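Excluded from the complex is one protein chain; the other protein chains are retained at their positions.
Let's look at subunit A:
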């Protein structure tokens, strides 16, 4: 059943009264079973949205609802039980001396029964393919592995929503791929909602929906396919489309595309069809 997991209603926010608004009258909603990507250049307000979603910050104007609960200083513990976050820097989010202890941390805080805890640790590490690293020290893992353990730690508390706030920004290409494929698996295997925050359009290819932020306002809400066609407009707000979209957009006056390709294979398939028609 589709229901609104997260609702932002006319939300405005600024860090201090004499400072400019970071978010201006932002409204959107995220349904269950959706992967939504929030895009924007540095300073567009995208990370502020993440912090508002789990009550690290509170709006100056407007309302935010997470699973029907309004986010206020009184409800943050109920909200945080539903929302898990993974941040940018893999080194800043570890507390345990082993991977197992680290994943256990959130469960211990919630007073989860030991047997349940063991089961959840196992399941969440399996979900991110890190089950072989139970007794490893987190700081000796690669960046991608660290972020996967961080995701497992969040999964273990069985949230309804996981927010990845530029979780791939400090990783190398191998680490990025690990995270993106992990995220894709989670979607299929668990029913958790995903919000990924990024400025890299290569990472949104598989998302259901995209919210693009600019100067604290929602610039557009659309699908990855439609967004890839808006190359010129995206460049004016400091973003850029992937290579496949660039080539496609330049071939449109010659080749007919039934839909905007997201991957190289789709583009080449279209070109092949085009040139085999005589």
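What we mean here is this: a contact is a pair of C-beta atoms (placed from the backbone, for glycine too) under 8 Å apart; a residue touches a chain by one contact, two chains touch by 3 or more; residues count from 1.
Assume contacts and distances are computed from a predicted model.
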Among "Putative acetyl-/propionyl-CoA carboxylase alpha subunit AccA2", "Cytochrome c biogenesis protein", "Energy-coupling factor transporter ATP-binding protein EcfA2" or "Urea amidolyase", the omitted chain is listed in UniProt as "Energy-coupling factor transporter ATP-binding protein EcfA2"
Among the options A:31, A:61, A:75 or A:142, the absent chain makes contact with A:142
Given A:7, A:134 or A:271, the correct residue touching the omitted chain is A:271
In the whole complex, of A:70, A:132, A:172 or A:189, the residue touching the missing chain would be A:172
Across the whole complex, the chain not displayed is touched by subunit A residues 41-43, 142-143, 169-170, 172-175, 199-201, 235, 238-240, 242-244, 246-247, 250-251, 254-255, 264-265, 267-268, 271-272, 274-275, 278
